[in-house]
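== chain A ==
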Amino acid sequence: MLSSAELLNFANSHGIPLWAMDAFIAALIALGLFAAMGLGFMVQVYMERKVSAGLQLRYGPIYVGPKGSLQLVADALKFITKEDVFPSSAEPWIFRLAPVVMFAAAFLGLLVLPFGPGLVAKDLNVGLIYVLAIPSIGVAGVIMAGFGSKNRYAILGSLRAAAQMISYEVPRSLSLIGIIMIAGTMRLSSIVDGQGIWYIFLQPLGFLVFFVATMAELNRTPFDLAESESEYVNGYHTEYSGMRFGFFFFAEYMSLFAAALLTAVLFLGGWHGPGPVILAPVWLLIKVFGVIYVLMWVRWTFPRFRIDQVMDLGWKVLLPMALVNILVTGIIMSV
Partner candidate 1 sequence: MSDDINLDEGQNEEMPGGVKIIREEGLGYTLTVKREDLLKAAAGLKEAGFDLFKFISGVDYPDRIKLVYRVFSTKRQNRFGIFMKTEVPKSDPIIDSLVHIWPAANWHERETYDLYGMEFKGHPNLRRIFMPDDWVGHPLRKDYSDDRMIVGPFNLVADSSKKES
Partner candidate 2 sequence: MAGQISNFIDGWKSMFVGLGITIKRRRMSKATYFYPYEKPTLPDRWRGAPMLKGVMGDGSTGTEKFPNVLGEFNATIESRKKEGKLPQCVYSCPAHVDARGYVELIAEGRFKESLDLIRERCTLPAAIGRVCTRPCEEGCRRNYFDEPISVRDLKRFAADTCMNMSHPDPIPKTKDKKIAIIGGGPAGLTAAQDLAKQGYYVTVYDKNPQGGGTLLTGIPKYRLPKNVLKWDVDAVCALGVDLKTNVEVGKDIPLIKLIDSYDAVLIATGLPAGYTLGIEGEDAEGVWPCLELLKQMNFDNHPKIGKKVAVVGGGNVAMDGARTSLRLGAEEVHLVYRRGRAEMPARYEEIHESEEEGIIFELLTNPTRVIVKGGKVAGLECVKMGLGEPDASGRRRPEPIPGSEFILDVDTVIPAIGQKMDLSFLEGIDIKLSDRGAIIYDKLTLQTSNPKVFTAGEVVTGAGAAIQAIASGHEAAESLDRFLRGVDLKEGRTPQVMPKLYNYPRVPVEWIEPERRRAHMKAIPLEKRLKGFTEVELGFTEEEAVREANRCLVCDNENCSGCAMCARTCPMHSIEVERTGPQETERKVLKYNVDLTKCLFCGQCAEVCPTKALVMSKDYENSEYSKEKLFYDIERVLRRDSAKIEL
């Protein structure tokens, strides 16, 4: 991105106070990210429909635009134009703020994620911890949605989602310690640089635990207990409709994209790939959409766990596997 020196003299020459300059640049970057994510959202929704159709012997969207490509515009319009029902018995402010919190948590997570060799909003040296910590604020959004909408399904759904998301934070973080030990740093871009051999081959167990925990984190099958249709009729966002539900949907797919990006960066060697450097972001995107495809493929194949089985899996299976992974990595590194 732009180096800070040019910025400084540009600001001084035009007499712009320093803080205004930083705010402007931050706003610019945020807007860019928002646009990218908007585009990514549409692509993901279209991909989800097409992939699921393929697996289920269907055609998927065909009518709108050539081969259904304009379907994503239609979806976006649908969310915007649909009437935004506000249930009378709901707590007004909690109900309204829930999607904002969810969206904010997911959006902040993108700050640290690199899209290319230099293309990162703020390359913190504690990037990894940041990326694990911030999205977990989303749990608050879920609970606010559940209790805010005063709908029994929503309450039960949000309790389930909260329990699941929190309990899967632990194995998810522990599984990454292996990488930190190998890479020695927590700055994401330097982790990618250090990946001569992709970490997936060095850390297979770690990758497995991380992948399953991410699925649980994103509330995707086989862990989508929160909005399971057959039991709680869409869980915590039952009462939402219109643009509010759109935000939930947007937040969900954004966190899906972020998680896939994180997996690509950490395990699949980011933008390493044959060909000139300019091609780096393309490689990264290919890997990201590969991971997303696997996530969707898993979603449309497996049934759903029961809530107590999810907990058992989280604490009794994934956590020990993560610890074993750390032990093994430690032994190998010390030798």
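For anyone wondering why these and not others, all candidates are chains of the complex that A comes from, given by their letters.
Note that a contact is a pair of C-beta atoms (placed from the backbone, for glycine too) under 8 Å apart; a residue touches a chain by one contact, two chains touch by 3 or more; residues count from 1.
Keep in mind the model is a prediction, meaning the values are calculated, not measured.
J.: Since the rest of 1 or 2 are in the complex but keep clear of chain A, which one touches it?
T.: 2
J.: Contact residues on chain A for candidate 2 in the complex?
T.: Of all residues in chain A, those touching candidate 2 are 54-55, 57-59, 297-298, 300-302, 317.
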